[in-house]
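Please read the structure below before turning to the comments.
In this view, the complex is presented without one of its protein chains, the others remaining in place.
The letters A, B and C name the chains in turn, as written, and every chain counts its residues from 1.
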Amino acid sequence: MSLNSFGHVLRFTSWGESHGPSIGAVLDGVPPGIPLSEGDIQPFLDQRRPGQSRFTTQRREADQVRILSGVYEGKTTGTPISLLIENTDQRSKDYSDIAKRYRPGHADFTYDAKYGHRDPRGGGRSSARETAMRVAAGAIARKILGDGIEIYGGLVEMGGDAIDRDLCDWSRVGDNPFFSPDPEAAKRWAELLDETRKSGDSLGAVIEVGARGVPAGWGAPIYGKLDADLAAAMMSINAAKGVEIGAGFEAARLTGAQNADQIRIGKTGQPHFLSNHAGGILGGISSGQPVMCRVAIKPTSSILIPRQSISSTGENVEVVTKGRHDPCVGIRGVPVAEAMLALVLADHMMLHRAQCG
Amino acid sequence: MSLNSFGHVLRFTSWGESHGPSIGAVLDGVPPGIPLSEGDIQPFLDQRRPGQSRFTTQRREADQVRILSGVYEGKTTGTPISLLIENTDQRSKDYSDIAKRYRPGHADFTYDAKYGHRDPRGGGRSSARETAMRVAAGAIARKILGDGIEIYGGLVEMGGDAIDRDLCDWSRVGDNPFFSPDPEAAKRWAELLDETRKSGDSLGAVIEVGARGVPAGWGAPIYGKLDADLAAAMMSINAAKGVEIGAGFEAARLTGAQNADQIRIGKTGQPHFLSNHAGGILGGISSGQPVMCRVAIKPTSSILIPRQSISSTGENVEVVTKGRHDPCVGIRGVPVAEAMLALVLADHMMLHRAQCG
Amino acid sequence: MSLNSFGHVLRFTSWGESHGPSIGAVLDGVPPGIPLSEGDIQPFLDQRRPGQSRFTTQRREADQVRILSGVYEGKTTGTPISLLIENTDQRSKDYSDIAKRYRPGHADFTYDAKYGHRDPRGGGRSSARETAMRVAAGAIARKILGDGIEIYGGLVEMGGDAIDRDLCDWSRVGDNPFFSPDPEAAKRWAELLDETRKSGDSLGAVIEVGARGVPAGWGAPIYGKLDADLAAAMMSINAAKGVEIGAGFEAARLTGAQNADQIRIGKTGQPHFLSNHAGGILGGISSGQPVMCRVAIKPTSSILIPRQSISSTGENVEVVTKGRHDPCVGIRGVPVAEAMLALVLADHMMLHRAQCG
Partner (left out) sequence: MSLNSFGHVLRFTSWGESHGPSIGAVLDGVPPGIPLSEGDIQPFLDQRRPGQSRFTTQRREADQVRILSGVYEGKTTGTPISLLIENTDQRSKDYSDIAKRYRPGHADFTYDAKYGHRDPRGGGRSSARETAMRVAAGAIARKILGDGIEIYGGLVEMGGDAIDRDLCDWSRVGDNPFFSPDPEAAKRWAELLDETRKSGDSLGAVIEVGARGVPAGWGAPIYGKLDADLAAAMMSINAAKGVEIGAGFEAARLTGAQNADQIRIGKTGQPHFLSNHAGGILGGISSGQPVMCRVAIKPTSSILIPRQSISSTGENVEVVTKGRHDPCVGIRGVPVAEAMLALVLADHMMLHRAQCG
């Protein structure tokens, strides 16, 4: 397995630096004959574009994706699909102070420790902008999955303030700048973020994504488990610190009688689960229930409040990040988490087909 | 990447069924020249052996491991190490009722959906006994890591009852049957489990494992991230439903100022972190801080309380699991989680060496 | 990708030493529901058993394979299939002189250089006996391919003496001890080998294997090319020094007009190729023509003629190999090459199904 790509049969490899001339990705193993154009991908990128609301980063970036290969006459050819996005807005001067200082919570320190040579501009490759390619690839993965699979996602918690499940309407996550399925929570979060932005601090969030229509049987037991692959994919999202499936950590607090999802034959004669604590996955294989997953996103480490840190030459310094930053990177993480879910599911759909037809 | 193995350079593949004649594993990529014998591995297996306390499964299993290859004159040869454990205690008759019924929360339903052909005995390959091989492989991984790396682990929560961090002494986890670092919690859990066992129900738990002495620089950015690999490894543990690194989901509830781990030059002239919310990993690379990780284990699905389910022929039935079961599989998951941590760290130690010498 | 396993979706990992207690392998990704028992595998192992003729090694080994997992009630379950063969005949004393001397042409020198620690008994892991597991796995691969695919193989050259293609009958390779499709060549080879055996020397050989009935479309372009995977699989056979597909090196000596396989619509209305210089593979994908491949096997390095070599302590010595050896390992390589062909084709059949249904 490549160290900068993932997937078993549907393989995604990304490249490019945040402040380099462009960023790109290769997605290979895509089945042939699928209608695909930039128009299928761009809407998902627009959803995550900076400057969309006053709550996200003020970089006026177009993020226009181009398909350079793997598509002919509007359909995939089965050969690798390469995507490219030109970086049109790259104000490098924002980062001159940072070159020699390690920003607490950023990967600066660890990159230097590993490589001895680090690109300080915009966080180099660890920047959240790399995730634009994931969102693009995720759009293609959704085409592979087809219309029978519905991917949804949103924020269910911000700064410790959770949504009310009774007010939850997943079809309305596009109505507010936070992808909140609860409109009341959205109002509270608007105020919360404004205060946070003024103070120069930042907030964490919890993302929830799911997929309806996944048939039972996807995933392989033990090491090729669908939930293990999801865990890796979600944990690889910038700023992710936790992943849970279904009831997750809450399941650890239930008894066996409470947690197990009982099954009945429903009116249609089909198996019907009475609950979904399992999050649609049992023994590493999809159960037919909605696949459901949550990701904990830590608060942005780039804040305006001075923090104690050290320089690369070993002196104690204070660090204040200037420039453009997200007070809550979790918001922009929603389309990314949806994309990762789509990629992992499409990979497993194909894997299941490989072994079981 | 194989669907039943994992690792980039240090590769682990397991095989065998819980009620088959034996179970085994292959660990390859092990550096040569490392002293190794069964005596290095057996203690870790003994730690997880059934029948150890009245709280764990009553199967009197020896779990004696044999090294079949990869070692010559007491040292690893660099060629694959194959391990084998004979199954000496396999009371199959316990499972005759289950063959045609799907136990809620078990993988029965999903296995049938995927393969159309399932081994009902003891849960087949999804049984927790497969994890014995992981523990064995983990023992070898610890030898690869060497004495400079210290792995620790234990239970920090059972049935929603958490340890008190002020009473926490990780060196004392062996003093109670629960791997609890808090002796007071251990007493409470003993009573809790006795009640649970009487009622026929089960409890979930939260495992915490960590590693001290991991140098900065292990892990590759984005997709070969150390935390992503840990997430996959832990989520692949039987009954795992959530994984978090460092502050995990709690980080989502902190502000940036609270969460970022500030750095100072310590008395020794070395960088010293003032906190470890990051759990020892930043940007997918180890920071030099203790690597720390928690796993949520759901309550055992094999309980004595009748649950509603369906049969393989589509009728509504009730299911009651008889036989020998764990009221809390989380306990036995502790050595497994430690083993996974050791395997992932050893793999990344070698990966780092591959790229950076 | 593991360093001791191969395959994309159908993954084969072997373990064990020639003079250890047993050898084994894991084959995972096998589709479920395929009827399988030891009886499906043993005949292929018997075909390669030592002592079969006076021309092969005189070790009276039973090579009885056992299936330890992955099969239930006579059919594959889809979970990993583990195979094991006990070593019943292990005369170690044959090798006591060799421990400190490097046998020219053997891997002794390179193993020491790499690992600094080598198992001298029977060539350790580099011994041809490891290939028994490949033959066993190949038997399973044939079941996966099904009856529509016919695998054939034999020796087409020994010691520079080639078969006569006009006398070639592939159905008769079992009639002589050399898997020769040409009975006249078999007679000549019997004399040739007797002379060689008396002189204490050894001979090389060229193996040819093929598969009829492979549909067009298997293989992925560029790096997942069917012929590239075949090349790796064949070159991994002990003593292999060359691999060619179709006309192979001879194609390099033809002109374009001579080499290209022209196509016509045949009487059946189906495409019909007028020749098969391509060996059934074009652009890395199967063409529907028989897949055909040849492997050059060097002469056994274990000969009775003294050779100049050095000791592990750097002195010039002479080496004479005693004990039991093959005067032509190429003979026993035939079932191995057939097995590798079956494994690679089955892997690609499943890969094609993953991407293209």
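The working rule: a residue touches a chain if its C-beta (ideal position, glycine included) is under 8 Å from a C-beta of that chain, and two chains touch if they have at least 3 such contacts.
This is a predicted model, so every value here is computed, not measured.
Remark: the omitted chain is touched by one listed residue; of C:Ile151, C:Ala186 or C:Met234 this is C:Met234.
From the options C:Leu10, C:Ile67, C:Ile245 or C:Ile331, the residue with contact to the chain not on display is C:Ile245. Residue C:Gly159 is the one among C:Gly138, C:Gly159 or C:Pro290 that touches the chain missing from this view. Within the entire complex, the positions of chain A that touch the omitted partner chain are 1-5, 7, 9, 11, 13-17, 20-24, 26, 28-29, 32-33, 68-70, 72-73, 75-82, 114-119, 124-125. Listed by residue number, the positions of chain B touching the unshown chain are 1, 8-9, 29-32, 78-79, 221, 350-351, 353-357. Take chain C: the residues that touch the chain left off the picture are 1-6, 8, 14, 102, 104-107, 109-111, 113-115, 125-126, 130, 157, 159-160, 196, 201-206, 215-225, 227-236, 240-249, 251-265, 269, 271, 274, 277-279, 281-288, 296-303, 305, 307-310, 314-316, 330, 351-352, 356.
In this section, only the chains that are shown with their structure count from here on.
Chain A maps onto chain B through a rotation of 180 degrees [Cα fit, steps of 5, range 0 to 180]. We define each chain's centre as the mean of its Cα atoms; on that basis chain A and chain C are separated by 46 Å.
Chain geometry summary: the mean Cα position of chain A and that of chain B are 26 Å apart.
Chain contacts: chain C has residues 1, 9, 29, 32, 78-79 touching two or more partner chains.
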